[in-house]
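With one protein chain held back, the other chains of the complex are shown just where they sit.
Chain lettering (A and B) follows the sequence in which the chains are written, and residue indices restart at 1 in each chain.
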Amino acid sequence: MPRRLQRRAARREAVFAWTLVAPVILWLGATLVYPLVSSLTLSVENVRIIGSAGRFVGLDNYLSILSASAFWLALARSVVWVVGNAAIQTVLAMVSALILEQTFPGVRVARTWIVVTWIVPTIVIVIVWRWLLSTSGGMINPLLIALGLISQPVGFFSSATSAMTSLMLINSWRWFPFIAVMLLAGLQRIPNDLYEAAAIDGASRFARFRRITLPLLQPTLFVLTVIGTLLSFNVFDIVWLLTGGGPADATTTLPILIYRTAFKGYRLSEAAAMSVVATVLLMGLALLAVRTLAPGEEDR
Amino acid sequence: MLRRTLLTAGAVALALFAAGAAQADPVQIRLWHMEQPPQRVARVQQLIDEFNKANPDVVVKQEPQNWGEVYAKAPAAIAAGNAPDILFAIPDFTTVIKGLGALDSVKDFTDKLDKEHHFIPATLRPYAYDGGVWAVPLYNMAISTWYRKSVFAKAGLTPPQTWSEWKHDAEVLSKAGLYGAGLPANKHLYTDQTVYAVLVNDGAAELFNDDGSLRFNNPKTVEAYSFYKDLYKSSAPDATNWTWGEAEACFDSGKCGTVLQFTVISTYNAQGGDPADLGVVAVPHADGLKESNTISYSNAAMILAKDPAKRQAAEKFISFILEPTNYGRFLNMEPGLFLPVTEDGAKAASFWNDPLAVKYKAQIETMIANSEHGMLFGFTKDKVMSSIGAISAQNVIAETLQRIVTGGASPADAVAAGQKEMEAAAK
Partner (left out) sequence: MRRSPGVNLALAIGLAFLAIIALLPFWWVISSSIKATNEIVSTTPTMVPHSFTLEHFAKLLTSSDYPRFLLNSLAVSAASMAVTVVLAVLSGYAFFRLRFAGRDFLYRAILLAYAFPAIVVLVPLYGMMSAVRLIDNLFALVVINVTFAVPFAIWMMRAFLAAVPLEIEEAARLDGASRLTILRRIIVPLIAPGIASVGIFAFISSWTEYLFASVLIQSDANKTIPVGLAGIIGQYQVDWGLMLAGATITTLPVVVLFFFIGRYFVAGLTAGAIK
């Protein structure tokens, strides 16, 4: 095709493409970009209770939150939270996906019931675990005592480490099936002949996993990890409803701190500053990950 | 010809308009309250229906809210211009709403109600400051100590009146396999309340000095926290997660020997408990003091509507509730929890005739007697500090306790840190 016609065709393609993406851009622009800008404005004022007036105070809020230990402690806890969740969920999801990929009695129906913890609202998860872990009527304490693992009922949310661990386990329990199903889809896209050829060459199961499965799964795993990390960082309701950030702030991750500062401490501008910092950090992290590790996102 | 048509049309229109104006649209009143349990919502609806029927020019609608959310939702609604017309409140919440400029004084109204029904002074006090009255008291709650008489009899104990008796009782009961003192240690309003119930029994009731500075950090406070820490050893291992419900459940299931609660009557009864076995006494006081005090919450109604017609309608509704014939039924939306704020309410047949009130008459009478020595942190003086809102919302009193029992800090250090937190919140 002559260059002129080529350019015209390309332009028409671009115009068509833009009409297709315009609705999404507008939608997300209104519901995400506008609030971000609004938060930026809030963060440089001194608004206390929502709705009250505030005047411009420059970077005061940023200076005060960044110099307070509360922010850094919450950030550290968020890092622990994200890493813990990622570790537990990835292992559980990977193992589940590998199991669900096999042909085996009960596996096909398992692919449907595995997601039950994902399809129920968080409030149900909260009710379930608050009840199961309580000392009045809960099942877990008596079970552990019957198994001889403990001699007295324990308070799972009573100490800093056990509260954080319990929350991570509960949150992972809730999310790993969804990730497992996504991974399952990725696994099933790997051609069988690759495995067969490797088996003929005498490769063990483990070697097949390492040399074929993992590399080919990597793009899916990568995106799931990045998005999973972002979502994990921002988890709010399960922590808030189960421990409220306690005991003694042991589970006060950054979203909890931000919510508390805004709605219980009535320091809205400070909370806005914290959330801007959090957003910037997360975006930076995601961009960094994509730039250094992105495997062929370009191929279509 | 045209002129006649126009004139007729105009006359008809005018007549219609006049007829319409005469039957003006009823005034809409939106009520927000935090009594979400279904039976409470149903009882409120019953009273609303009666009121709407008797007052066709007003239509009241209730929108039950969640305490956890309303601290955020109400200011947001006010800021956005869709605030409710009546909002139930506790004293510290009122300071927050007042701080937004959303309240006008209702002193004239409460003076009128006072003449008719005689408010119990302690219930009006937390809302009367800065030259006005900012909400109308509606129902009172006070904490008492609950125990089972048979359990105590079996262990050879008498109901505790002093701290040393309480500690002794708790230890004996714990040896018998119970949680002798079901005390919470959650960063939550309930823990604020139980800790304060202990503080007021050690002469540490005042958070503020007369000049408004904080005096949380004082020897009596430290002593009280030390005692709570000691007693907490007899509590349940998951009490760091307890809200009102868990303590009550612990008591109802017989696992807790004593609990500090506003009431356990309706759940105790629902589980088939024997009224004769339910014991209630005042919260024990420190050995050196003569009388017991307790924490009491005067719950009130704030009128946020600015429109005069709406304010009038709101006042009508509130008056309706406080009428002795209706008031008892309002209070008994949760029998044995809500106590009267008016003298004629305290005598009202509608209150005492409720089946549960009949069954648990002795206990309720004790609760009312205890409530007369009730006070609330931040509202013990005639001057109210607006910072109490933030201090309460952030549960600093409870947080200080958590520093001790979970964080391992010494009571003195924790209280000092608590004072700093309060000062920061007050800024």
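Definition applied: a residue touches a chain if its C-beta (ideal position, glycine included) is under 8 Å from a C-beta of that chain, and two chains touch if they have at least 3 such contacts.
All of these numbers come straight from a predicted model, not from anything done at the bench.
Across A:10, A:66 or A:288, the residue that sits in touch with the chain not pictured is A:10.
For the chain left out of this panel, the touching residue among A:89, A:136, A:158 or A:225 is A:136. Residues of subunit B that touch the chain left out of view are 36-39, 41-42, 61, 63-69, 72-73, 76-77, 79-82, 243-246, 248-249, 252-253, 255, 266-267, 270-272.
For subunit A, the list of residues touching the undisplayed chain reads 10, 13-14, 16-18, 20-21, 23-25, 27-28, 30-32, 34-36, 38-39, 42, 50, 95-96, 99, 102, 104, 106-107, 110-124, 127-129, 131-132, 136-139, 142, 173, 177, 181-182, 184-185, 188-189, 191-192, 195-196, 199, 205, 223, 226-227, 230-231, 233-234, 236-237, 254-255, 258-259, 262, 268, 271-272, 275-276, 278-279, 282-283, 286-287, 290, 297-298, 300.
Definition applied: only the chains that are shown with their structure count from here on.
Touching subunit A in their complex are the following residues of subunit B: 71-72, 75-76, 78-80, 96, 99-100, 185-188, 236-241, 246, 249-250, 253, 255, 389-390, 393-394, 399, 402-403, 406-407, 425.
Every residue of subunit A that touches subunit B in the complex is listed here, in rising order: 49-52, 130, 133-137, 152-160, 242-250, 260, 262-266.
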